[in-house]
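Part of the complex only, each chain left as placed.
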Amino acid sequence: MQAIAVLQGNELIYMEIQNIIERIHDEVKPLSAYGKVADYIPALKNVNPDQLGICVQTLDDKTFGVGQCETPFSIQSISKVFGLTLAYKALGGEIWQRLGKEPSGTAFNSLVQLEYEKGIPRNPFINAGALVISDIILSRYKFARRELLEFVRDVSGDARVDYNEDVARSEREHGYRNAALAYLMKSYGNIHNPVEDVLDFYFLQCSLEMKTTSLAKAFLYLANHGVVPFSGKQILTPSQAKRLNSLMITCGLYNEAGDFAYRVGLPGKSGVGGGIVAIIPKKLSICVWSPALNAFGNSLAGIEALERFTTYTKVSVF
Amino acid sequence: MQAIAVLQGNELIYMEIQNIIERIHDEVKPLSAYGKVADYIPALKNVNPDQLGICVQTLDDKTFGVGQCETPFSIQSISKVFGLTLAYKALGGEIWQRLGKEPSGTAFNSLVQLEYEKGIPRNPFINAGALVISDIILSRYKFARRELLEFVRDVSGDARVDYNEDVARSEREHGYRNAALAYLMKSYGNIHNPVEDVLDFYFLQCSLEMKTTSLAKAFLYLANHGVVPFSGKQILTPSQAKRLNSLMITCGLYNEAGDFAYRVGLPGKSGVGGGIVAIIPKKLSICVWSPALNAFGNSLAGIEALERFTTYTKVSVF
């Protein structure tokens, strides 16, 4: 059984990760009954809410899992971290000419702020920002669709990761609000490719399906100064990795980012499919999946599980 | 000469703090010519912009200073951290019934959001939130004025810290916008004491004058799980201290919070007097003061100094 060194006061103590996540699994599982799965497309609506998977992946290549940790699910907005990484690799700091780095305030502002700030989205994790990122990827990667998939397979070490084209099509058909955002930015000149192409790519990216074990693994480069630990491949520079973590801690959980920072205190990213991934720099990544959501669109049991993980292990960035 | 252990790649290297801050001082000092001192009250307007002080204070009681590190200045909004600490001590998590924990989006929203969200300020570091905190302190501390001062003297170890009543009066006379915020919240029932009393206390708190050495020392309990290292006094619980740090990293630098997290990556708080304090958990606190401000109202040389400090020492929370 694996253990992690954690700090209490000034002493190091060892606690067993597998025990901890099993305990957490049992404690927070009942919460899934109080949330609500995303219902705006059939593919998400029909997911059984009574599921919970947790996986912890350490930098030294140990994997700990419990519950439905091997069940693939729709990663949705978590994919924005992969998209941002690709765009950041290609363009570096130049991407900040087309989008901001600041938290977005309330949901009610989505179009408001975009209009007020003349088509420059607040940050890469709100939908408008992710659409700009998709636009950048389309301009910079000739085979964007294939290259994104290969990248995700590569960092996750899982060759079976794939898009779910049915989900992508279904979201595309209901994605009127995202179309509105994209057309508004196009009117300000901040979308360079045809809007329809950008929407296609964006929804395809969101449709990626992964299991918690692959997803936790895929985030390790962010906990490891930009290097994939099991392959040694440098994805981002240390400074870029640090910056991406900063963005996750300030903007990663929609309008719950501040509350998540307050309760959990780790850089993380959530998706409406019920997944959340967080990292503890230089130590590990953790992925929780439970499809029942809270009012902010984040996994109800997932956030609770992460809060308990930081409480029980006393690990924190602060 | 003192040194700090910092991580580069996977190796520990030792660098000399005093050398580092002296180098930074020389490099960023010229920037003060490009900023602009706050000019809305005479007391701030007349400060010589060509000043820069830096102080690093370690948990093991070492102090490193350079430039005008011993010159008292108006700490302004940095005082909101002290106010929040007092309110948090008195009320615990209950304070979140009266204000939020989320970043506030743009400045232009200050009254907008407050109206939209029915008098509940976004977080304790925007003016509206700090006014609610002042209101809580007035309700909970019989001798609020004296008790706040004693608290700051206590955590800073500096018995000469004091209010500047002239500054307080001057700000009070020009503080029409803060009066508007307070009356709006009063109309929603979120200010319990008379508005005039709340404004008096708020401006008095902002008028505190401190030098970088005292201010850096005063923030050590946030880097040390809530305990003042030199006195052993427990100010906050470890969990409360972690949470206050989370708030600083997401909301501490006004509308530049995201950019500051991106560039510096540390919990910090700035004031319009030109001071910024940041902490590196379990290690140290650093205070920079330079009165010339950037367009967001934060010290121009101060932010640059802090970014260089994290770059040169490679210390980061991520």
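A and B are the chain letters, set down in written order, and residue numbers restart from 1 in every chain.
Throughout what follows, a contact is a pair of C-beta atoms (placed from the backbone, for glycine too) under 8 Å apart; a residue touches a chain by one contact, two chains touch by 3 or more.
No experiment lies behind these values; they were computed from the predicted model shown.
Asks: Of the full homomeric complex, 2 copies appear; what's the total?
Replies: The complete complex, not just the displayed part, contains 4 copies.
In this section, only the chains that are shown with their structure count from here on.
Asks: Can you work out the whole-Å distance between the CA centroids of chain A and chain B?
Replies: Each chain reduced to its C-alpha mean, chain A and chain B end up 31 Å apart.
Asks: Quick check: in the complex, which residue numbers of chain A touch chain B?
Replies: Residues of chain A touching chain B: 7, 9, 100-106, 108-109, 113, 116-117, 122-123, 225, 238-239, 241-243, 245-247, 249-251, 255-259, 261-263, 265, 267, 281-282, 311, 314, 316-318.
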